[in-house]
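Let me give you the structure first, and then I'll get to my questions.
With one protein chain held back, the other chains of the complex are shown just where they sit.
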Amino acid sequence: MSTAPVISAQNLSLTFETNDGPVHALKDVSLDIEKGDFVSFIGPSGCGKTTFLRCMADLEQPTGGEITVNGVSAAEARRARAYGYVFQAAGLYPWRTIGGNIRLPLEIMGYSKADQAARVRQVLELVELAGFERKFPWQLSGGMQQRASIARALAFDADILLMDEPFGALDEIVRDHLNEQLLRLWARTQKTIAFVTHSIPEAVYLSTKIVVMSPRPGRIADVIDSPLPKERPLDIRETPEFLEIAHRVREGLRAGHADD
Amino acid sequence: MSTAPVISAQNLSLTFETNDGPVHALKDVSLDIEKGDFVSFIGPSGCGKTTFLRCMADLEQPTGGEITVNGVSAAEARRARAYGYVFQAAGLYPWRTIGGNIRLPLEIMGYSKADQAARVRQVLELVELAGFERKFPWQLSGGMQQRASIARALAFDADILLMDEPFGALDEIVRDHLNEQLLRLWARTQKTIAFVTHSIPEAVYLSTKIVVMSPRPGRIADVIDSPLPKERPLDIRETPEFLEIAHRVREGLRAGHADD
Amino acid sequence: ADDVTLQLKWVTQAQFAGYYVAQDKGFYDEEDLNVTIKPGGPDIAPTQVLAGGGADVAVEWMPAALAAREKGLPMVNIAQPFKSSGMMLTCRKDAGIETTDDFKGKTLGVWFFGNEFPFLSWMSKLELPTEGGEDGVTVLKQGFNVDPLLQNQAACVSTMTYNEYWQVIDAGLTPDDLNVFKYEEQGVATLEDGLYALEENLADPAFEDKMVRFVRASMKGWKYAEENPDEAAEIVLDNDASGAQTEEHQKRMMGEVAKLTAGSNGALDEADYERTVQSLLSGGSDPVITVEPSGAWTHAITDKALN
Amino acid sequence: MIWLVFAAVAWAFGMWVNIRLARLRPARWVSFAAPLVFGATLIAVWEGIVRGLEISQVLLPAPSLIALRLVSSLDILWVDFVQTVLKGALSGYVLGCGAAFLIAVAIDRFPFLQRGLLPVGNFVAALPVIGMAPILVMWFGFDWQSKAAVVVVMVFFPMLVNTVQGLQATDAMQRDLMRTYAASYWATLFKLRLPAAMPFVFNGLKIGTTLALIGAIVAEFFGSPVRGMGFRISTSVGQLALDLVWAEIVVAAIAGSAFYGAMSLFERRVTFWHPSQRN
Partner (left out) sequence: MRSSFLPVLTVVGVLFALWYAAAVWLNADWTYDKATRSGETVTATSLVADTWAQKKPKLPAPHQVASEIWDTTVMKKVTSKRSLVYHSWITLSATLLGFGMGTLLGVLLAVGIVFNRVMDMSVMPWVIASQTIPILAIAPMIIVVLNAVGVSGLLPKAMISMYLSFFPVVVGMVKGLRSPDQMQLDQMRTWHASAGQTFWKLRLPASMPYFFTSLKIAMAASLVGAIIGELPTGAVAGLGARLLAGSYYGQTIQIWSALIMAAALAALLVGIIGLIQRVTLKRMGMAR
């Protein structure tokens, strides 16, 4: 492609100082994400996926290397509200109803009242939570909370979506449904998506690019460009191409684990 | 079998009163779990799996029907420390290190100091967290926290294990590893396990009995007794029997969703 | 009318009846004065209020006034309605106190907050150290009331003839249970309630004139109160905003206060002044004042007021 | 006039230094320097204004005079400090906080007490301590015991309210976990509720530090032996020795700040896990 990458990491490193010594969460990670890419991150637990996403979001300061988002620093991109972020835990505010939680970023970004209401209704339907608008978070099941937090990130228009295991707590059916919805949304809006998952099929099904990471210190073990077409019915998951990519991912993961 | 069921629910119902009307989480659920059973619960998000498990654990009072555990009431069983419980969210105490969190139930149940240390070391290894004993919860990744909470439930000897999506936040490799470990533990100790999951293969791979639930009000849609042998290598997952059961579970789930 | 603010030394009670009577009977009005009477309290130092400009004239005891003067606050006595001292030490007989010789080794309650000076000079005259021990006396800072005596925490407490003494009696001790030592009789009396104003203000003839009229009306009030003690007590009660004073106590207090004001026409008696100064100067190692004050009093006001 | 200009300049300079300090990387010395600079600024401004406006020394003495007095009266100040802070405030603080803590735990333990004692406790604890002071002096005598009693009453309420609130500060899942262990009341108390309550408990303890000092000093106004900070203050006001009054106040402020600071350090060690301490 001719355009500059949307997200570009060069030799990114991050070390946490803890009470018993430093933890190297990321080490010399370099990656370019182009506009319209759907990039999945997959890797063993604790390998630095969340940390990497947090660096993109300017929630963590790398201790080495550089990261740019939309051509500017991560901080500037954050200030320009370039992305929506779905956290690994739902993190809903207990004093706001589900509707209120989803409305929160809209209020902050100054959407009109009418627009707010319309968007809340729309995303609640998308994640199949219509009717739960006025419940409080603790009145919802774990999966429902997770869906509410996805809805919150989708409610406003950001070109980039950073999603940290958004579908971890969902059953296969809902998950399939949301996978489809997400692909449709992505195709329609041309968003760039960075997506952490533990499910190999999900990674393969969704992505144009799969990044396999290996643990401590977190490094990129493999980057797989998917040859699958943009149009992906659910049963593409039974095709040989699909299974082949899945196999490659699995091998990459296994290698990473052996490292450990 | 001749022995009485370990867990027996008869016409169990539970209705939550909320600010905008009652929510029927469980309705007329009847189920017997025999000693040594490995029962998986699978069902759409919000269908009442957690609620059901919480009833078994005497953390929620059913509004109708009856439940007995080990032949006595759920409350008595709880007081007899009949079970270990893994919550859907990790729920580690922030003021204790990972080691301290795992030690917590051991301290409460009066294990000796030496025993405590040995057990903590052992379960930490089991969940591959050796070396993180002295870290605090917020210094761990989501998946690592989840594993710590599993370790906490495994550290003491309870005949019953109640596990609410314990492996939701884990990658496939770790998950496979822990699945194997769990099966081995189960075979060795003859524990009775109730296990909530969203992964159909996981449910089929682990269980002797799969309970498919359908949502609002939560009911049991299907109970499938697994014909798989007790000895289960990982590649059993490619056998036709396996795939057939998986298919039946998927159908049950889909039916439940159609209800919705 | 000219505004005058008067700061009292203590709460509203018959000790200050003269001023309330003058107010109530319109004596101040007659002099074309608009007087505001500010009651005092346990933490109000009239000297400080005067310094802060919160009052034009204050009721204060001479030891405190002279000490303040030495601290650089030029207070001047412009009138002295109280001729004699009402201070005394009230002791329990059952604590073994018959004469001043029995003080040794005992605990005595004393008022501080500028009121301790007469006591200290008396003790130095008796050559009793106030640091405690066998040969000295242990001093307690007495609170607002006579509890230490009633609770047997002190052998003697400070009382005024017109006030605290009667509280001891009211509490159930009889005069037979007590021995009292009046400062007046011990020869260590210092001048009590006088009227003080700031030197720099007095330099202003208009202010001086105001004070003349004020003193004249106040003395008229005092004399009226002496002659009509019950009515004066009623007036005081009417002015007590706290509603806590009792009629019985105020009438009795007025009777006692009248004995102290009886000998005064308002003008300061130079001999009394000298005696006070000498007593304060002789305060042993830590005298209240170190040098003979000058200009601490004036007859200018009373001379004009009383003629 | 010169002095007023001096005050203004001192103010501007102090603020400038602190803003510069705040931009530096956080370091231990900065967190010490900043309040010192701020304090020095305040003192300079005070000196400037007192001299500039020629405020009478019997109303508000200049800091320089207070400092002189402080140095020359160290012996008196020490005696007063021992009497008021070490004997009165400290013992009362320990007793009062301890009692409030235990009662809060008891209230939390027995729903009967929670419903019965908490309203009554709130009522009793809301007795204005100032009014209690003369009574307590009457009951406990003139020496430090009555001052300690006043301090007990003073620190009791903040400690009680905070501890009760703190003991309720656990979340549902944390409590459920304990239920699954069939943890005894005591185990739940020591392993969950108390640790979770600590941030609140320290709130109470910190507020208590300053209250203890005020209480001990104020109680001396209602009767005392002839030493103690409260005694010295009230006596010296009567004698217009305002420099000594302020010297005592300085000592009180230093003692109180040190006390509070010690509690904060302690808090940092105990509640390191709380978000407010992690920043």
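Should a chain be cited, it is by its letter among A, B, C and D, assigned in written order, with residues numbered from 1 in that chain.
Keep this in mind: contacts are C-beta pairs under 8 Å (C-beta built on N, C-alpha and C of every residue); 3 or more make two chains touch, one makes a residue touch a chain.
Note that the coordinates shown come from a computational prediction; the quantities given were computed from them, not determined experimentally.
Shown chains touched by the undisplayed chain in the intact complex: A, C, D.
In the complete complex, the hidden chain is touched by one of D:48, D:63 or D:199, namely D:199. One of C:53, C:72, C:96 or C:175 touches the chain omitted from the figure, and that residue is C:53. The omitted chain makes contact with just one of the residues C:30, C:94 or C:209: C:94.
Here the missing chain is touched by one residue of D:146, D:162, D:224 or D:239, and it is D:162.
Residue-level contact of chain A with the missing chain is found at 54, 57-59, 78-81, 83-85, 87, 89, 91, 93-97, 104-105, 107-109, 136, 138. Where chain D meets the missing chain, the touching residues are 15, 18-19, 21-22, 30-31, 34-35, 37-39, 42, 59-60, 112-113, 115-117, 119-120, 122-132, 134-135, 138-139, 157-158, 161-162, 165, 169, 172, 199-200, 203, 206-207, 210-211, 213-214, 217-218, 221-222, 229-230, 233-234, 237, 245, 248-249, 252-257, 260-261, 274-276, 278-279. Residues 8, 11-12, 38-45, 48-49, 52-54, 94, 143-147, 150-152, 167, 170-174, 177, 240-245, 249 of chain C touch the missing chain (whole complex, contact as defined above).
As a convention for this text, only the chains that are shown with their structure count from here on.
The set of chains touching chain B and also touching chain D is empty.
The most centrally placed chain, judged by C-alpha centroids, is D.
Once the centre of each chain is set as its mean CA position, chain B and chain C turn out to be 85 Å apart. Centroids built from CA atoms put chain D at 49 Å from chain A. Residues of chain B found to touch two or more other chains are 89, 136.
Multi-chain contact residues of chain C (touching two or more other chains): none found. Pairs of chains meeting the touch criterion are A-B, B-D, C-D. Within the complex formed with chain C, the chain D residues making contact are 56-59, 134, 137-138, 141-142, 220-226, 231, 234-235, 237-241. Across the complex, chain B is touched by residues 173-174, 176-184, 187, 191-192, 195-196, 198, 271-274, 278 of chain D.
Chain C meets chain D in the complex at residues 42-43, 45, 47-48, 51-52, 64, 67-68, 71-73, 112-116, 130, 138-145, 147-148, 151, 153.
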